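Would you mind keeping the following structure in view while I ask a few things?
What you see is part of a larger complex, with each chain still in position.
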């Protein structure tokens, strides 16, 4: 195991080091472009300027879910193929996804104030997103308390699979229960229901945030791999001492 | 039937315990695993019992019921004897007999001389009596492979003799034994496997 | 006796003799309910209104109390090793333990809930329905908790971690349980839909729980 830990990710590291700068640059570009477009987007006739929150809210919500989905895939990688990189990918995704979910909650409730007249209502979508956030916290708790990384990642993987049930609930809560919250209006059968003048910048911003997500994720993965290297080197040292 | 290990390695807590281990054991044979504290005897037994997953190398048991894995055909007698203090001696044994595949309790109790204590709560047992209770498991349920981790510790002389008897009987019946110990366990003509630096 | 039933019987025997979580759970349940009136004050209408919620919260937290030692005890005394070496698939063994735990911890709560309901002056006839929702919903709590218990053994961690992992997953159960109970007592919403969802959750947990828990235990092997 120790052997694999060192060998296999090495190729991945070199790859990351090559890709990361470009990814970061692309992110910056996308944001610059997207922000400009967002600024010039017209205000909503009933929601006014608050509609601009959407440019932060929707991508955050979407990436919060992407984060968990990614962890679910990584979980399969960990449990089925026992691939060390899968551990790393899952662990790296957790805090980032949690952050985006948190942003989604904050922006959402800020947006709720003007539109619904309250920061919070207990409807299906908001609730399921909150559950998602709590699950993220549980996931982080596992990584905090696990004594050795292997053990922790396997437990986390199982929690990820179990928690995956929540994702479709979030996505379709708006269809299944009649909620206060917007039904899907961007991606849906029969074309989008949002005016292009808002839709286009929204899509660009979503793209930008997605790029940001993966930039952060790759960087986090790199750090995690390095951290594990240090750890296993320490253990080997201890072994040298004993032998 | 035959148990073979080829190029088996064990890593625990990120540290390599042993590596490149090869042995093969066939029906009626006993393997005595020895070595310093921390050499990996218990780890090896737990690996065979399927309680530690094998990272490198492979283990195979040929000639048993081929649908069942090694674990289902093995008895594991570890440092901890799976005994619930709240249950009586008989209840404890009865449960494991039922759970591990059905077997007859009374003769097993007799074989380890616990008949008089059968109705005491297991909390009342002394160290050696507890040990004997967990040995009774091996007698109650027939399984071809016995994995014994320092089986004689805390046993008094008569019990040690009785255990030796049981082991011989098991071998005579074509069973196999892999035992970890520091001294002898009363099995003459058992092959020896020494782990780690001698 | 078959391996499955023998495991159930054994776990129940131990639970009853040692006391285990069962008593603690019931007692905590009682304390929660007794305390509420003092917390909220003598406003009886209000009490009746949040009565079901309190019962459900009590049930949830009580289940939690007993849960965290479910696999830990077996792990500590080496039983877990042997349970894994049984001829029966581990999933079934886990399920058996879950059932035993439900019978010794949750069922008593369900049974005494009507009495406690009276303390929260929920009408007697409505109480039957509330008890029914508890009966239908608590299996979900137990079997979701099963996953947490297995995880905390696999992690060699205990205490609050379990709660942190399990509670979020139980939120839907809580929501629909209370919704069904309220529907039964106050109306006007129909009792059917939330109740069916509750049953669905329990069934889901009954299937998913043992698999997830068994997986957690297996991967906890190192």
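Should a chain be cited, it is by its letter among A, B and C, assigned in written order, with residues numbered from 1 in that chain.
One rule holds in what follows: a contact is a pair of C-beta atoms (placed from the backbone, for glycine too) under 8 Å apart; a residue touches a chain by one contact, two chains touch by 3 or more.
What you see is a predicted model; the values in this text were computed from it and never measured.
Written as a formula over the displayed labels, the complete complex corresponds to A x1, B x2, C x2.
Heads up, the rule we're going with is that only the chains that are shown with their structure count from here on.
Chain pairs A-B and A-C differ in how many C-beta pairs are in contact, and the one with more is A-C. Closest chain to the protein centre (all Cα atoms averaged), using per-chain Cα means: C. Computed from the mean C-alpha positions, the centre of subunit B lies at a distance of 37 Å from the centre of subunit C. Each chain gets one centre point, the mean of its Cα atoms, and the points for subunit A and subunit C are 32 Å apart. Shared interface positions of subunit B, i.e. residues touching 2 or more other chains, are not present. Looking at subunit A, residues 150 sit in touch with two or more other chains. Note for the complex: subunit C touches subunit B at residues 1-3, 6-7, 9-10, 13-14, 17-18, 74, 76-79, 81-88, 221-222.
Those residues of subunit A that touch subunit B in the shared complex are 1-2, 148, 150, 231-232, 235, 238-239. The residues of subunit B lying in touch with subunit A in their complex are 11, 13-16, 55.
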